[in-house]
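Here the complex is missing one protein chain, while the rest keep their positions.
Labels run A, B, C, D, E, F and G following the written order; every chain starts at residue 1.
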Amino acid sequence: MREDFLKQILKDVKEGSMSEEAAFEQLKELPYKEMGFANLDNHRQIRTGFPEVVYCEGKTPGQIGEIFEALSQHGTVMGTRATKRDFAAVQEKLPQAVFHEAARIIVCKGNTDSGTLTQPEKLGRVAVVSAGTADIPVAEEAAVTAETLGNDVVRVYDVGVSGIHRLFDKLEIIRSADVVVCVAGMEGALASVIGGLVEAPVIAVPTSVGYGANFGGLSALLSMLNSCANGVSIVNIDNGFGAGYTASVINKKR
Amino acid sequence: MREDFLKQILKDVKEGSMSEEAAFEQLKELPYKEMGFANLDNHRQIRTGFPEVVYCEGKTPGQIGEIFEALSQHGTVMGTRATKRDFAAVQEKLPQAVFHEAARIIVCKGNTDSGTLTQPEKLGRVAVVSAGTADIPVAEEAAVTAETLGNDVVRVYDVGVSGIHRLFDKLEIIRSADVVVCVAGMEGALASVIGGLVEAPVIAVPTSVGYGANFGGLSALLSMLNSCANGVSIVNIDNGFGAGYTASVINKKR
Amino acid sequence: MREDFLKQILKDVKEGSMSEEAAFEQLKELPYKEMGFANLDNHRQIRTGFPEVVYCEGKTPGQIGEIFEALSQHGTVMGTRATKRDFAAVQEKLPQAVFHEAARIIVCKGNTDSGTLTQPEKLGRVAVVSAGTADIPVAEEAAVTAETLGNDVVRVYDVGVSGIHRLFDKLEIIRSADVVVCVAGMEGALASVIGGLVEAPVIAVPTSVGYGANFGGLSALLSMLNSCANGVSIVNIDNGFGAGYTASVINKKR
Amino acid sequence: MREDFLKQILKDVKEGSMSEEAAFEQLKELPYKEMGFANLDNHRQIRTGFPEVVYCEGKTPGQIGEIFEALSQHGTVMGTRATKRDFAAVQEKLPQAVFHEAARIIVCKGNTDSGTLTQPEKLGRVAVVSAGTADIPVAEEAAVTAETLGNDVVRVYDVGVSGIHRLFDKLEIIRSADVVVCVAGMEGALASVIGGLVEAPVIAVPTSVGYGANFGGLSALLSMLNSCANGVSIVNIDNGFGAGYTASVINKKR
Amino acid sequence: MREDFLKQILKDVKEGSMSEEAAFEQLKELPYKEMGFANLDNHRQIRTGFPEVVYCEGKTPGQIGEIFEALSQHGTVMGTRATKRDFAAVQEKLPQAVFHEAARIIVCKGNTDSGTLTQPEKLGRVAVVSAGTADIPVAEEAAVTAETLGNDVVRVYDVGVSGIHRLFDKLEIIRSADVVVCVAGMEGALASVIGGLVEAPVIAVPTSVGYGANFGGLSALLSMLNSCANGVSIVNIDNGFGAGYTASVINKKR
Amino acid sequence: MREDFLKQILKDVKEGSMSEEAAFEQLKELPYKEMGFANLDNHRQIRTGFPEVVYCEGKTPGQIGEIFEALSQHGTVMGTRATKRDFAAVQEKLPQAVFHEAARIIVCKGNTDSGTLTQPEKLGRVAVVSAGTADIPVAEEAAVTAETLGNDVVRVYDVGVSGIHRLFDKLEIIRSADVVVCVAGMEGALASVIGGLVEAPVIAVPTSVGYGANFGGLSALLSMLNSCANGVSIVNIDNGFGAGYTASVINKKR
Amino acid sequence: MREDFLKQILKDVKEGSMSEEAAFEQLKELPYKEMGFANLDNHRQIRTGFPEVVYCEGKTPGQIGEIFEALSQHGTVMGTRATKRDFAAVQEKLPQAVFHEAARIIVCKGNTDSGTLTQPEKLGRVAVVSAGTADIPVAEEAAVTAETLGNDVVRVYDVGVSGIHRLFDKLEIIRSADVVVCVAGMEGALASVIGGLVEAPVIAVPTSVGYGANFGGLSALLSMLNSCANGVSIVNIDNGFGAGYTASVINKKR
Partner (left out) sequence: MREDFLKQILKDVKEGSMSEEAAFEQLKELPYKEMGFANLDNHRQIRTGFPEVVYCEGKTPGQIGEIFEALSQHGTVMGTRATKRDFAAVQEKLPQAVFHEAARIIVCKGNTDSGTLTQPEKLGRVAVVSAGTADIPVAEEAAVTAETLGNDVVRVYDVGVSGIHRLFDKLEIIRSADVVVCVAGMEGALASVIGGLVEAPVIAVPTSVGYGANFGGLSALLSMLNSCANGVSIVNIDNGFGAGYTASVINKKR
């Protein structure tokens, strides 16, 4: 295709139907387009229609407000690890912004955005399963991320393995999902148990919840990495966003 | 459905069309079937038609031969981390067994197995991408696993980031896959670079390849867990099988 | 027993002494009861009569007050890692609640509770032995837990091995216990010394007390795990509650 | 009592019914007896009738043979981490010795030993539960230790959480035990699941089984230490002997 | 000696020169004295005349004040890791107390104390050498401890190896000491250099000074443990007191 | 040269043109000068004309003001890890001082300083490349250090590998530098990618930016140490100053 | 330049002085050349004239022989971590190959290679300084690498800081180098001492030499990373090749 394109330009120049200047303008960006535009710029977010994501931690509310204002020109914007003060700064500029407090996520539908948020067809179903109540902030980060990116999300919380009947009571709903996100701290055993009970891909999120020798989530991380169940893969400690995003990528592909 | 089943039995007993003894036989196993059989036994491997998997390391060739013989009665069997001697013991009993030496995997098509291996339609395409030549055993473990479980596999080896043009030359073929398995040791940077270049889910496998402060693969593991790219999840160090299996689970779901 | 139960229902239906509807109501929950109730719901806390336990850290005083109010309907409630402010919130709703400040534990005798706290016969004796004064909060957590769960508790504090005569002076009282809980930070040597001097099971609790290369209790944890004395098992760093609970489980069994 | 004893001696000396020399002989050993003999020598092994234990690793077969010969004069001897060659050296001197190969334990009933091994009444029942086949050597070490020390042992092997129905099928037998020893490598999730399902004390043994980021059993160790289930305590990695011994101490106490 | 003592008492009782009651009073504490007094109570601090030491961190100013008041009845008291507020509480009760602010040490000469502090003859000379200005608090803790325990102390600060001429200028004074305490953070190289330049025993104190991959002093600790120089031993991170105390023990012995 | 100097003195003394006293004054410091001054005092900073550097963290504003005042007598002074309050204290004494806030560096041109800052010829060009916006403080520390020490600095920020086209757009400018400083947190993959794309020496600075299992920068540190690219060396976590300084040393040498 | 090149082609086509076909051939590879060839293929090794490098560990002698044969067609080849058996296999095919046994490096001058090895002008001088005799293999790897890449190398071995006069005796020769490679295990203090004594850039190589708590070189690595001297950067543990290569890159640049 590109060869034909090149040959046509040369023929047009030769025949005079294209000026040298016009040909130059076309050709001078060719490498960039070839390597840059076609290969690189059409990256995941543009192709998938997923919104832009802002990591709010470490930025001032003022900076966050400005970033949201700028990005919302191009579509939906989502901000993770946000505080109430961050949200106030965003809302001042973009009154339509919404704050999911438990998930610490701000979502703002863009002005020019036909919108993931309103799309009638969902990508698929994501079950977000968590072990304890203290894991809920991370679980909510995963759930709201998956919802914002266009999934139907079911939440199954507080079903840790020390009272395993709680999990069995919810098995049917977990099995209804296309992807399962499993959020657990302490010993992270939930990932192995669920991995053995469902057919869907399981994305495990270790959390830093716990005390003593949990070393900021390392115990759950190692536990999940060494899971004896197949079909389980891991994201970083407390990275609910990463799990929700990866679940969406899996559901998008179908 | 279960309620109807229960009501029918009671009606049959009431009406005399079923003896008390026959009803008792039906009912006494009900909880087990309900909880055990229906929920638990129909686990992933049976439902998906994936073959049984034997982890050969730590078992004697004799034990492995016997396990293969027994399991092959029920379908295809696959053995990971196998040696030539393990294979010889299997082949003695099951001449149709095949040894993928680079992947250290034995595959034996079962006698009663209509067979994943011959299925005309593939689950989907998996690209297995590796950084260095020393990562190939792990990459092959992932590739042969994915093939055995019914995927079309493309191998893209030796495209580590220190000579990144090698990777760009192969980008089109990598982008053609439904799932990308990325295998890398040392600093594991390949996962982040690929994660930023493809739309498909990326499963990263850190390897223990390297020396000095790589701490048996910990450097690559931490690097991949902290990847700045989205859509990347991780399996354990050197766990090529786990990556190939998870890729298959993702492709199976569609 | 269950077989008899089943046969009786079928006979009653057959004979018309039980309606089909009544039989259905009985049978439809059977699997759940079988698997759920009998196996799972009659879990340790219900069978043992141990009170419900609330981990207060990370919850607001308001939440804790509400949880206590709800749980106290069913019996005694115990809250660990509680602050004075948590207690104030509980006391407002349940004036009978008691705060063990050194142990950071709130105990509230339930309204409908005949009560572990008032039972005339104790489960057995637990000796809680600690190395230094800084270990006392963890030791108290173990001691109050064991008392609340129905044990007779003797406290032997500040008998660290650097002045081992202090320990020998108290040996007789330690030996009078059915279970010994040994709480120590720094190098955790007390567990090995006591393990060699008593016949009873020893539950060792490493604490995060110390400075320098104690790494948040890791030094005591590794020391206790590697104890040269037999009959010693370990719970997590600073987990006084876990030690008191396990001691109670051991004493309950007899 | 001791005061009376002292006063009597003094009275006897005063009255002349005891010579100064005889009084001196009585008194000169008093401190030693008080501190040494009574407090220290009557240690656990002598009181409990438990056999002497020899850690064979790092000793030559010749040394082990001699140690067994010497110790067997005083009762039953047990050797852990023994090899076939160690056993051959023991058997040469003590033909009645028995080798439990899977457990790597040599047991030799002593000549003057009325004998723990033949005692009609067992201390109690110990269930040894293990996750995978690779955990069996450690599980057997626990089981044979508990048997040798006088317990009735039930073995429940290969019930890891990735196929949790296997565990539920065996729950009744596990619940019949007075103490449960839970042996698991990889992510060690079995301890938490069992801890939530049984009333008995659970002693968890992490094993070094696994690969990748299991760090010689650290993953299972951290997982078990951070178990969300109560009533669980831990011994060192691969320390089957320690778990069997501690279970015996708990059963002995009743 | 003890035998003579015993025989004399018995003789005195026999001969009537000592009443039974008086003999009983002497003898009843004998085991305790034997085990306690002779072996245990005559421990290091009493024999050496070293003052009592209070670790202030984690205690309230009020508690510290009371502890000082009580202990000062028996001699000099020294409190480490003390704050200004701790000192104020001590001074209120004991106006003669002195605060060494840089060392965070309170020293209070006891009422009944003839006094280490005023002894004309010093135990020996201790050189306290530190690498950087940030190491000075730990160095001062070592220096004031050594002074309080009766040593002549020379301070050589800020002679880190990156400008090694500073160290050489002070070598003569360092070599004049009987024991050298070497305090360094970051890479802790000073211990190896000094260890190769002096004859005296070197006690190395790693400090938590530094940033990046110093891991709270672990870099200096490992560096010092692996020192290529002989005659160097280590105390815990930031443990200036321990170094000063050990230096005093070495000097006391001569 | 030194030999000539010595011979001249001796000749002058011999001939009487120099008094013994004057010769003594010259010679008595000779060893020191020889070993001390010539070898040691003429250390890097003096020879290179690099300014004095003050590490401000852990010093009070008052101390910092005084140190700057003293050092500025001898030339330019530079203070790292400085706060606004530190700067206020310096500016009060030295109004010409400048604060680079993003870099947390105070620079004060000395009174007697002909001045590195004004030198017309630059040492060379340093490219400071950073992965994410959160890495900018460390990158600025490197950049301002390199500028202050006399380099021409180009900044290329926010070119992390997850969107690798951003890096390629800036490749030409990066390649124009004599030394490249590469600043990255999280997985630190940027160092390997740049190391494979440029000819110049690359100094990699891992940053503590990230969350979860980044362990305060350890993930980036290990990643960079294990870089598969050649020509890359590392400085400590967050040590932008060290990287800027080392880059200057490399450029100075030519 | 590229714009001119493009414009010229278009002009030539327009004017007929270049055929469409010839222009197509020139243009079709343009993006690739731009991105691939010009940017990527002209990578460091080609531009610098540095030889190809083969990492021999993990490859069979046969494979190494073949790789050397193939690569030697294009110039000098260098193999690191080679054994005598590897060398024998290379020598069979390429008799001119040379084995540096202490450095474990094979060097083979290429057939078509004008040759780095014979170049009359050296890039510069590299001093390789090592602490102990056990560090020599790593030091030699650095030294032979630097020599092969065209540097003049001086070796200063066995000058560890525990006998620092050995280092001072060699200071002049160390200071004569343009780059200093400092190789040390154990506590790695040599890097800090040298860093404070020389003006040249210092590349520190931690080695795994030592025992006890050196953790495979971690002690030296942390020590060097935390060096208090400026101008020091680090490569991976035992990575003598990396240090020699980086030194060459620095010398090449001038």
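Here is the rule we use: a contact is a pair of C-beta atoms (placed from the backbone, for glycine too) under 8 Å apart; a residue touches a chain by one contact, two chains touch by 3 or more.
None of these values were measured; they are calculated from a predicted model.
Chemist: Using the touch definition from the header, name the shown chains in contact with the chain that isn't displayed.
Modeler: Among the chains that are shown, those touched by the missing chain are C, D, E, F, G.
Chemist: Can you work out which residue in C:23, C:56, C:156 or C:186 touches the chain that's missing from view?
Modeler: Answer from the full complex: C:186 touches the omitted chain.
Chemist: Which residue among C:76, C:130, C:151 or C:227 touches the omitted chain?
Modeler: C:227
Chemist: With the missing chain put back, which residues of chain E would touch it? List them for me.
Modeler: 39-40, 43-44, 47-48, 53, 168, 171, 178-179, 196-201, 203, 221, 225-226, 230-237, 242-243, 245-246, 249-250, 252-254
Chemist: What does the interface between chain D and the hidden chain look like in terms of residue numbers?
Modeler: On the chain D side, contact with the omitted chain comes from 35-36, 39-41, 43, 57-58, 208, 217-218, 221, 236-239.
Chemist: Which chain C residues would touch the chain omitted from the figure, given the whole complex?
Modeler: Against the left-out chain, chain C lists 131-132, 160-164, 186-189, 191-193, 195-197, 210, 212-215, 218-220, 222-230.
Please note the rule applied: only the chains that are shown with their structure count from here on.
Chemist: Can you work out the whole-Å distance between the CA centroids of chain C and chain F?
Modeler: 58
Chemist: Among the residues of chain B, pick out those that touch two or more other chains and give their numbers.
Modeler: Residue numbers touching two or more other chains: 35, 39-40, 43, 163-164, 168, 196-197, 212-213, 218, 221, 225-226, 230, 236-237.
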